[in-house]
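One structure is given here, and the rest of the page talks about it.
What follows is chain A.
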Amino acid sequence: MAEVAWAIPLCPLVAFVIISLGARRSPGFSAALSIVAVAVSLVLAVGVIADVLAGGHVEQSRVWIPAPAIAGPIVPLNAAALQSGAAPQPFSIGFQVDALTAVMLLVVTSISFVVQIYSLGYMRGDSGFARYYAFLSLFSMSMLGLVLANNFLALFVFWELVGLCSYLLIGHWHERPAAAEAAKKAFIVTRAGDVGLLLGVLFLYWHAGTFAFGDIAQMAADGRIPAGALTVGILLVFCGAVGKSAQFPLHVWLPDAMEGPTPVSALIHAATMVAAGVYLMARTFPILEHSSTAMAVVATIGGFTAFFAATMGLVSTDIKRVLAYSTVSQLGYMMLAIGIGAMSAGVFHLFNHAFFKALLFLCAGSVIHLVETNEMFEMGGLGRRLPLTTITMTIAALSLAGLPPLSGFWSKDEILGAALAGHPILFVLALATVGMTAFYMFRVIFLTFSGSFRGTGHVESHGEPISMALSLVILVIPSIISGFWGMPFAGNPFGRLVSGSAESTGFHPVVATSSVIVALLGIGIAWVMYGGGRIEAGAGLSARIAPLHQLLIRRYYLDDLYEWLVARVFLGIGRLAATFDAEVIDGAVNGTGALTVLIGGSLRRIQTGQVQTYAWALFAGILVLAVLLAGLRLER
Partner candidate 1 sequence: MTGLGCPADLPICNPFQYLHQLVAAILGAILPEPILTILVTALSIGMVTTLVAIIVMSQVWAERRVVGFMQGRLGPNRVGPAGLLQSVADAVKLLAKEIIIPYQADRGPFLLAPLLVLVPSLIVWSVIPWGPGLSVTDLNVGVLFVLAMGAFPTIGILTAGWSSGNKYAVLGGMRAAAQLISYEIPMVLIVMVPVIIAGSMSLGGIVQAQSVAWFVFFLPVGPIALLLFLIAGIAEVNRSPFDLPEAESEIVAGFHTEYSGMAFALFFLAEYANTFAVSAMATVLFFGGWTGPVLPPFLWFFIKAYVVFLALVWVRATLPRMRYDQLMRVAWKVALPVALLTVGATAAEVSLRAMAA
Partner candidate 2 sequence: MPTALPPLYPITLQHGLVLGAALFSLGMIGALTKRNAIEILMSIEVMLNGVMVTFISFARHAQGPALGGQIFAIFIMTVAAAEAAVGLAIVIAVYRLRRSVAVDTVNSLQG
């Protein structure tokens, strides 16, 4: 099955093409087509993972641009690389299937599948229904292609496609100014990171002469790439991951991306967009691990982001924003894991996180679908109206908080254990984050489901639509059990599969105990403050620490800083450039035009309008040419 892995992204692509070409006239058919396509991909992905479990590994490449076309001065390898015998390889495009890819395929196809089913109910009656499904298909295709790519070049192409799709989907309700703004913000902010990625890819090619992950990793292992160059290159690549996975300081787009439809948020947060950054770092881990500096940077940024985002999650009153901060925070965890060398733990967390985060979003969507607001202070008491949502969301929140035996516990524990082994400061940060995560998640649960309804107007309880309910039920299962795949008591089969090593990390009783205690503490504080849907205690506390609260509410003023940068600095530079363009460049262009007119005006006098004069000039010209050629021949 792994040999035909290339067909996995092809199915959604076909669906996208057919919908774009005309099936969009029928929304129902478009949706069915899209769901069937992703279902086929899901089946194929299951087949692939079965193959991989049996030890399969496939890598196929095909030449895209042959070497002669890119040889020579166009792609200069640096002198050192040339001396080490590296020659420019042809640009090839290909796919590979290993454990990492297989896991990602499974995650992407299953989450896409569930989200698409969920959207049947959530998006019912939307005017852009078919378009929405077309872009969902394209989104899935891009992400699947991304995880299948076996070199940086192909990866970059799909990387950009993912960015494009997220732009299109976040801005699905583009007639809303906020959605359009959010889409632009997501696109532009991630683009800032993408510049780094592109530079990093080119930089690595400059030194290694190839785009293939495996080849570069091999050269890095052999020490054929200078250590400094390796660090610079991989950190530039990490810039892309920072943008895509919303790490500090490029995290600002993700909370705003909540303007998109909630299922899209689920997809972005769980499987496609933000997972791409973590996947990229996991994929390049064999390169990364040869640079301790880069490792330290990745770990630090990851740990800091985890903590930093969690603090902002403490105070947000928008249910989806809380989830968004939690995503940023959890992604920080994953980066932290990769940065400290526990790559498989990071991927494991990504795997588990995908399911329960998707579930959380779908539950939030269910709530929002009912009350038509994101503000938690206008909810409350929804537990009786949405019993299924309440149960599933509570399970997902427990999983996220890291309580055994739910999936989140196992991966989080593995990461904490790895951090404790060598990075005590990061361990402390991570442990604090665990507590904050538990707190803000249960703040959400209490504010939403318990107590009485605080909003205005009458909310009609109609329960969850069948497709949405089905999706929740489907997702709650892996949210509970997916952690067992990486259970240390079972020898951590997941970790061994992904990292490819035989040894497994052991169980850390101390770490597990402390993290569970901290999590329970967080839940307890949440209960004390918000239990039963009360909001007064929280309000009182925030009034007492008003400056800090304000800092968190204003998201550390980072967005304001960026806005100021854009409004003042960039626009100032832009105005300068505009003036330069209008005065100097346009002046030169206009001057050229004026000069041409001037010359033409004087030259037009030789246009007598007499055909015979022209013919005469023609023959005279031929004559001169003939004489010149004859002269040349005589000279020779």
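Regarding candidate selection, all candidates are chains of the complex that A comes from, given by their letters.
Criterion: a contact is a pair of C-beta atoms (placed from the backbone, for glycine too) under 8 Å apart; a residue touches a chain by one contact, two chains touch by 3 or more; residues count from 1.
Remember, it's a predicted structure, so these values are computed and weren't measured experimentally.
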From 1 or 2, the one in contact with chain A within this complex: 2
Sites on chain A touched by candidate 2 in the complex: 603-612, 615-616, 619
